[in-house]
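This view holds just a subset of the chains, kept in their places.
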Amino acid sequence: MRELEPEARPRAVRKPRGILVPLWLGYVFLYLPILIVVIMSFNASENLFVWKGFSLRWYPELFADEKIMQGLGNTLIVATGATAIATVLGTLLAYGIQHYTRGGLIRAFAIAPAILPDLLLGIGLLTLFSLASVTLGLHSVILAHGVFATAFVTAIVLARMANLDPSLEEASRDLGAGAVRTFMRVTLPQLAPGIVAGALLAFTLSIDEFVIAFFTTAPTQPTLPIVIYSMVRFGVTPEVNALASILLLVSVVTVIAAQRLTRLTGTTR
Amino acid sequence: AETLDPNADLSEQTLTVSIWADYSPEDLAEQFEAATGVKTTIVNHTTNEDIVAKLTASADSGIDVAFVSGQYAQALGEQGLLAELDKSLIPNEEHLYPEALELAYDPGNVYSEPYAWGTTGLCYRPDLTGYDPTSWNDLLNPKPELVGKTTMLSTDRWLAEPALKAAGTSINTTDDDELAAAKEQLLETKSTLLAYDDTTFYSKLVSGEAAMVQAWDGWCNYGIAEDPSIKFVVPEEGSDLWVDTMTVLESSKNKEAAMAFLNYILDPEVQTWVAENILYKVPNKAAMEALDPALIESYPTLGITVDELMEQEAIVDLGEDTLKYVDLNAEVLATN
Amino acid sequence: MSSAPLLRVDGVRAVYGDTVALHGVSLDIAHNEFFALLGPSGCGKTTLLRSIAGFETPAEGRIEVEGEDLLRLPAHKRPVNMMFQSYALFPHMSVEKNVAYGLEADGIGAAEVRSRVADVMDVVGLGPLAKRRPTQLSGGQRQRVALARAIVKRPKLLLLDEPLSALDRQVRASMQLELKRLQHEVGLTFVVVTHDQEEAMSMADRIAVLRDGRLEQLASPQELYAHPASRFVASFIGTANLLDGTVTAGAVEVPGFGAVIASHALAAGSPATAVVRPEDVELTADAAAAALSGTVVDTYFLGGATTISIEMPGHADPLLATVHGATRLERGARVGVRFGRATAVAREAGAGAEASAQVPPVAPEAPAPQEEVSA
Amino acid sequence: MIYLILFMALPVGLLAFYTFFKRGRFGGIVFEFTLDNWVKLLEPLYVGVILQSIVLAGIVTLLALLIGYPMAYAIAGLSPKWRTVALIAVVLPFWTNFLIRTYAWILLLNNAGWVNQWLQGLGITDAPISMLYTPQAIVVGLLYMYLPLMVLPLYASLQQLDPSLREAATNLGATPWRAFRTITLPLSIPGALTGCIFVFVPAMSNFVIPELIGGGKTIMVGNLVRDQFFEARDWPFGATLALLLTILLVIVIVVQTAVSRRLTEGPRRG
């Protein structure tokens, strides 16, 4: 008889709606500044702090800005690459740690990049790349982002593994599945929510990472945060706000589309 | 330094130039490419500090030309990271003010050519201050009604500047007692500040959050652009002379093109653009003389003469002793 | 049993930290045998199965299948399937996928997988629930999925850890039938843990009784019942009246009961216990005429038979007797008692009290005595 | 693992190595052994900043836990379809730019900002309340920045909790709150600890928020590290400060491991 069932019977007893209140409040907190950003992107004034009427003029300017578009492209490549590395390696690492180690040191070592100050990692990596004569480029940023992103995925997956029922893996081995098959077919699906959460986090962090990217990219391949940082040295302009608004819009649309798609192909559970 | 080939085929070279954003004409790369055939990429950095760190940490950062302020050029040069300039390839140097060839951080412009220069002072809104400040003490010990309505720069050497200058000491001092006295003053001042702000101080003036801010002259102009009543003053105790310079990296494999780039920038026409569009003074005599007088009317800081500028003290790198300022900054900022 | 055993367990010792779960267990299991593991809760049954399946590494001992050292093989290479006591169903897969899992792991073609899964789903009576998730099933349904998942692969050796405990008698009976069919028709070998004695007695070719991590007796069901090797086995298998005494020729001299005729091979004078099954206790209405007599203290009707508990003068534990059908004996009635068949087992001095506490006051299974008592 | 050793252990090891040498005059290092950098940590200035950072980051972490836990809990309780949506909604604001979001807070909180305008418009206050450029503002800014780092790991560990355990607790007479406190909470500790580490450390090493939202008047360890690398060009000491942060956190992780082992102790079996 199972003692731990990740998704035991759906309960007929409805949870009180009240538990959604903090969630909504949380979203208000998260989206209030974003709302400001969107509103200010329609500000006619150059100056962020003064409202001078409604204007759409920043949007066309934005699209005309090659640097921004290049930065956006680079960022997406880096974030996707780093997330891919992190998701795969982080999951494997978490699995290895949980199965083959006991002490906390290796675990700490694996998680450390998540908590290393960016500067240390950025400058350290640059020094390393330089010593090894690695030419800088997007690949070096991907590798660098992969380092901390892996650590985030590892940590989250490990936290999820803590309560996993090991008899499921045993059952799989018993039925003749080797380590790989067991991992793919049994362990992985169990860990999925942790992996998804970790991947989301990795992607999110990579998209917005500045310091490490600055140090490890080639100067000709800036990511979007690098572009934006140099732009906002005088403070945020409406153009940048417009950029943020568009990023938001694109993300929302992508997510909804992905959601639709998965529902159509019936892979959501 | 290696000898450069004056007849090198520039169209075979490529150039990567790192400069602050919005600090050069937008089509600079195209223009330069059209003029010389060098395939050019302009990239941006955010601060002196970050580009220097990057240049220091890597043997070859991929950057050929870097724009940094004078004292940073000095430091990079002394580390051997900069190429000595081949003046034969930079004939346009002749357009510079003579003073611009003998600046303290790099006498003779061995490693750097000046791009823009200026000073630091008080940028304020007369309608909010109710009077015209004249001294660093107006900032350091503000009138009661201005408490909570002033900002100071917090980085590098500018934090200490008002206190040093008000006390009549050099902004390049390394004397512990003088620094200790400055620290006392700065700590006292800290409680009267709205904030330390190195980036958006002019916005705070425009929005009315602040009445008076320590500001670089060029950035005060951004405030004036939005609110013409804003004024700038160089305090009577004197101030600094800062210079943003162009340097060529020793690691560059395109030094001929780099020299050509520096030369191109020093062309009076180009530098006139800089002054007119980013509202910074340039050390280029010909360019300054070509400036539209109406502009100087609107932005009085552009009217500051070379002589007035030369009265200010140039900031130089202090090497080892830079730490004293770092510690001073940290102590002031960390004390509540 | 064929000559070379299919499975040989030799001196296996298993520990969890400070707890010793198995103290050197040895046993052989023949090809095509139906082997039952019996023993009290916590005696090490699951641990033994897990050691065979490869989820515990014995601290000592060998495990061989057809002469091959099993301990060298990782779990997934062992020619053994196990059904987990806790089921360990994959919660993210449908019932059908759970069952197909092992076949797919062996790379069997989709069509064959489909048909074998469908067959076994019908066998366990869950055909209509094939698309459900395990969490949408009742307890017994889950157990059947676990069983289906283990048997569908038809391995050389099937290890079943309480495969039928959550099932009602009807379904259990048809599952038992199916297991026997697999044994006979397909030629599988089973090691089944069960706490259901009738199940063990009726299905197993041989039974191993474990106690505290030690093998107590290994024999056929009839042998276990008729000739228990120890007081523990006697009380554990079936119900028994355990009468402590001293060995004499062909009997045990029990204080208060006199000589109880019992088969044995023990040295005269040694301490021993006479084991008398309740159905071998004969009751007569004429208490006065009997050599031994007692007072009825309780009767339990058990769907077809009645167990009568009789207080004997000078004895703490009541004597149990089983009669067929309902009885007209009332609480307080006096009955004459006579012992039929009995066996004697050696007894460690002082073991008496503890073991006799194990005689259950309510006998779940209770065959009737030879003659009915009418009082 | 090899990847990590290559790209994590090597650079960090390199910098750890630096901590025992002297700074070069213009940055970089001079290979002359010294323990000065570690000794320097003990100066009251640094101790003070470290302690202040611990307090601020601690408050941020606590608030993130208090706000993030109910959010994660609510998300874990949603139907699978909405779970993903709700989860992505948590990180979506962060796909825009960090500085942009920070400036948005400045717009909200400054004396002439939206919040003050609302407060005055609603007649709640007469004069603007100074909210920006205070330690409290730093806390809000950091909280905003790192809230998702709390929600996601918590979600991952809450999502798998067996509802029948909570049922069992309520059945035994535990109020929902008690059941939460004694069952759900302890079982989610691994996720909560992970979230706390994720929030605490970057909060300590962030330097932009103290500067922009805190008005530079309060500095944290991150500012110190930044200044050492950028302004002082004292890499050995910058690395020392950064490694100190890391070491603190490694200790936390080792403790966390021990705690979660205790919670889920022993090999589990069928």
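Which chain is which? They are A, B, C and D, in the order written, and residues in each are numbered from 1.
The definition used in the following text is that contacts are C-beta pairs under 8 Å (C-beta built on N, C-alpha and C of every residue); 3 or more make two chains touch, one makes a residue touch a chain.
Note that this is a predicted model, so its numbers are computed, not measured.
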{"item": "Chain composition of the complete assembly in this structure file", "value": "A x1, B x1, C x2, D x1"}
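Please note the rule applied: only the chains that are shown with their structure count from here on.
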{"item": "Which of A-C and A-D has more C-beta contact pairs", "value": "A-D"}
{"item": "Label of the chain whose CA centroid is most distant from the centroid of chain B", "value": "C"}
{"item": "Geometric centre distance via CA averages, chain D-chain A, whole Å", "value": "16"}
{"item": "Approximate Å spacing (C-alpha centroids) for the pair chain B, chain C", "value": "91"}
{"item": "Chain centre separation in whole Å, for chain C relative to chain A (CA means)", "value": "56"}
{"item": "Sequence positions of chain D contacting 2 or more other chains", "value": "110, 112, 229, 267, 269-270"}
{"item": "For chain B, residues that touch 2 or more chains besides their own", "value": "47, 50, 53, 57, 199, 207, 209"}
{"item": "Residues of chain A defined as touching chain D within the complex", "value": "3-6, 8-9, 11, 15, 19-20, 22-23, 25-27, 29-34, 36-37, 40, 48-49, 85, 89, 93, 96, 102-105, 107-121, 123-125, 127-128, 143-144, 146-147, 150-152, 155-160, 162-167, 170-171, 190, 193-194, 196-198, 200-201, 203-204, 207-208, 210, 224-225, 228-229, 232, 235-236, 240-241, 243-245, 247-248, 251-252, 255, 259, 263, 268-269"}
{"item": "Chain A-facing residues of chain D, complex", "value": "1, 3-4, 7-12, 14-15, 67-68, 70-71, 73-75, 77, 80-81, 84-101, 103-105, 107-108, 110, 112, 114, 144, 147-149, 151-153, 155-157, 159-164, 167, 187, 190-191, 193-194, 197-198, 201-202, 205, 222, 225-226, 229, 235, 238-239, 242-243, 245-246, 249-250, 253-258, 260-261, 263-264, 267-270"}
{"item": "Complex contact set, residues of chain D against chain B", "value": "24-28, 45, 48-49, 52, 110-112, 130, 132-133, 211-212, 214-219, 223-224, 227-234"}
